[in-house]
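Every protein chain except one is present and positioned as in the full complex.
Residue numbering begins at 1 within each chain, and the chains themselves are lettered A, B and C in the order written.
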Amino acid sequence: MNVLITGFEPFGGMSQNPSSALVSWAEQEVFPGADVKAMTLPVTYSKCAEPVVETLHRWKPDVVLLFGVAAGRQAVTLERIAVNIEDAPGLTDNDGEAPVDRPVVKDGPDAYFSTLPLRSIMENLHEEGIPAAFSYSAGTYICNTTMYRVLHEAAEHGLPLQAGFIHLPASPDMFPDGSKPTMAPETVQKALRTIMNTIIKKEAAV
Amino acid sequence: MNVLITGFEPFGGMSQNPSSALVSWAEQEVFPGADVKAMTLPVTYSKCAEPVVETLHRWKPDVVLLFGVAAGRQAVTLERIAVNIEDAPGLTDNDGEAPVDRPVVKDGPDAYFSTLPLRSIMENLHEEGIPAAFSYSAGTYICNTTMYRVLHEAAEHGLPLQAGFIHLPASPDMFPDGSKPTMAPETVQKALRTIMNTIIKKEAAV
Amino acid sequence: MNVLITGFEPFGGMSQNPSSALVSWAEQEVFPGADVKAMTLPVTYSKCAEPVVETLHRWKPDVVLLFGVAAGRQAVTLERIAVNIEDAPGLTDNDGEAPVDRPVVKDGPDAYFSTLPLRSIMENLHEEGIPAAFSYSAGTYICNTTMYRVLHEAAEHGLPLQAGFIHLPASPDMFPDGSKPTMAPETVQKALRTIMNTIIKKEAAV
Partner (left out) sequence: MNVLITGFEPFGGMSQNPSSALVSWAEQEVFPGADVKAMTLPVTYSKCAEPVVETLHRWKPDVVLLFGVAAGRQAVTLERIAVNIEDAPGLTDNDGEAPVDRPVVKDGPDAYFSTLPLRSIMENLHEEGIPAAFSYSAGTYICNTTMYRVLHEAAEHGLPLQAGFIHLPASPDMFPDGSKPTMAPETVQKALRTIMNTIIKKEAAV
């Protein structure tokens, strides 16, 4: 079972991103039952999804777990849907782009649901004592664009793929004054292990 | 150096309280440079402060660290002041009491400042990557009553005491759905160790 | 120009709903340039959209403005998308239903974008000093179901219709203690007038 795990570079003035820290950690871990490839993606509308799309065709992963940070959230949030909008007038990407009401894919469908087993994942995270919730908006910035692009590629090419996006809370070093909620790196790592176990067991049960 | 550490029982429908979990943990740890006594206090206006006040006179601690939980906060919050009000009409204590606008101590002063070295504690928590902030209200429930009573006792009897109250965020198992921000027990334990180190080093420097 | 305006009954223990108060107000107002029909919808998955769908075919409105309340929001929020999910395990509708992960329309598309001129509406609300923002999730309760069903009906039948959903903050009498943000009824009424003017002027400009 091939699992691709991605995170993002820092952006928007942040000096770090817990999703790329998670990728670095995952690269050095063993996940019994899975071959894992991990990569950090650029935070630009034009290039964010490219490394993933290329890997879809070359390495043929069974599962794609896209991770990003959503400062302000207080749980691991499982994104249920990606929308065909890029719209972040006040927040430039790392190329300086700030689109308004632009489709991710011209004439693409309005939205795609995640194809990960989100309810099982949430239940297992709760059992491990890790705060977790569904989210119905991955935003209209790079995270959503990446999720939409990957799900669109899978749909267009009929790839038998489980893919989706998971937002992490900020890490404690990003907001030492507690001005936003944070999650400890150890908890985030435990969350990834729980997510992997959920998917591997589900696969084994088929 | 004698250090008294306290937490509280669960209350208000909660099945646990991270402050009593911290007390249980502290009882089994060694803090070089300090003799530690730890206890869990009852959540009632009439009895919350009694075990502490009695210990002040019998064991003569140099430092009193009162811990409680404030569900909704996203940092270790260092209370700067206790006020002479008990007022929680909608929230009964574990004896069923729900006072309105009642003084903690009749004819006592309006408020007492914490006598802990709060700024050094906050700086050291930040250095350890632990979210921490000052708070200017410990509420008007049992936490505030305990803090006021202890500071009043020290003032009345001229006890050479450093004392104060520290509120912890909820623990993850209290809000698995992430409906309130939480802090991992490991982070809370690291916070207590950092607070102890700050106080012990300050003392040694005198 | 025919404009259908809808609100909802109270639900979930609330004694009122600012969207039905808005409907009552709109029924007695004159909006030059528009014929207005206003109605209050039942808060049940099975019947919420029926009165609207029936009116689509019988009265043939040019515009459908669906209003509801989202307690906790602090602006008039313009919903951009409706999703094909009904999922509110902990919140029964007024018939006692509480579906889990059920599609609004079996085999329907994952989502529909609003067809209202949302950006012009937002800009005009801002000019009038009324807090307003886009929202990318109308939830997975009755509001979303109604929005999805109306947009699906329009898409299936090729109706030349501008339709969408707008969430209002709670009204002040719902949270007198300020435990959630609220918006004064006068401000909500001014918002509806501004929305109507935006749509009527756009139409006239065509």
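Couple of notes before you dig in:
The rule we apply is simple: a contact is a pair of C-beta atoms (placed from the backbone, for glycine too) under 8 Å apart; a residue touches a chain by one contact, two chains touch by 3 or more.
Since the structure is predicted, the reported quantities are computational estimates derived from the model, not experimental observations.
Across the complete structure, the visible chains that the omitted chain touches are B, C.
Screening C:130, C:143, C:159 or C:196 against the full complex identifies C:130 as the residue touching the chain left out. By the touch criterion stated above, the residues of subunit C touching the omitted chain are 73-77, 125-126, 129-133, 172-173, 175-184, 186-187. Residues of subunit B that touch the chain left out of the display are 80-81, 83, 85, 87, 101, 109-113, 119, 134-137, 139-140.
By our rule, only the chains that are shown with their structure count from here on.
The chain with its CA mean position farthest from that of subunit B is C. Chain geometry summary: the mean Cα position of subunit A and that of subunit C are 31 Å apart.
In subunit C, no residue touches two or more other chains.
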